[in-house]
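Every protein chain except one is present and positioned as in the full complex.
And then chain A:
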């Protein structure tokens, strides 16, 4: 590889094109129903959908409302439905989408729509809280020491520690769309993270909670959640492991 010092002119050589975004707008103060509105934006091939949304908000229509915080795929604020798939706007490059067609952007489904791309996340966090997403341990670690865990034991639940609570999985689940009582994939993923942690002693409590009518048995293994997860968590597999743990009666 040769070192190239990019002159400012060459930066401009990054491909630029006009993309059309069709955004599902809704202002509860004015609109009775959501409607689709299209915007043409000049974007670069290095831009993400979030950059296009920023351009619209900053240069065309300041009333466009959406959540974003870190803008780098960690905070989990900007999950939205992009071309019918749940994605993080800050991790979706526009060049990876089909630019010859308009890009459809709408709020995630299954949660109450508040404004434009913002939904009420409370039901989602409610079910997250109800699975006790914290370490439950009665034993005290040795004085001045931490709880020791082997590499193998840590590996057991490594995948589910990656969750950023963006709700992309839960709001892609057809069972959650029709049955708001269902815990949803994200809550089960976070239960999995503690159920299979050998430092935790609350596995039985969580398994009991998820053995409920609205618990893991609602899952139909549609794999929408695994496909939607921006962190690549094997969500459906995690749910299946929790099901097996319930049948076994222990993790």
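Operating definition for what follows: contacts are C-beta pairs under 8 Å (C-beta built on N, C-alpha and C of every residue); 3 or more make two chains touch, one makes a residue touch a chain; residues count from 1.
Here is the rule we go by: contacts and distances are computed from a predicted model.
Q: What is the protein name, per UniProt, of the chain that does not appear here: "Methoxymalonyl-ACP biosynthesis protein", "ABC transporter permease", "Succinate dehydrogenase hydrophobic membrane anchor subunit" or "Alpha/beta fold hydrolase"?
A: Its record in UniProt gives the absent chain the protein name "Succinate dehydrogenase hydrophobic membrane anchor subunit".
Q: Please identify which residue in A:31, A:61, A:96 or A:208 touches the non-displayed chain.
A: Only one of A:31, A:61, A:96 or A:208 touches the chain omitted from view, namely A:208.
Q: In the full complex, which of A:117, A:175, A:188 or A:242 touches the chain missing from this view?
A: Here the residue in touch with the unshown chain is A:175.
Q: Which of these, A:19, A:41, A:121 or A:246, touches the one chain of the complex that we don't see?
A: That would be A:246, which touches the missing chain.
Q: Write the list of chain A residues that the hidden chain touches.
A: These residues touch the chain not displayed: 129-130, 175, 178-179, 208-209, 211-213, 215, 217-218, 220, 243, 246-247.
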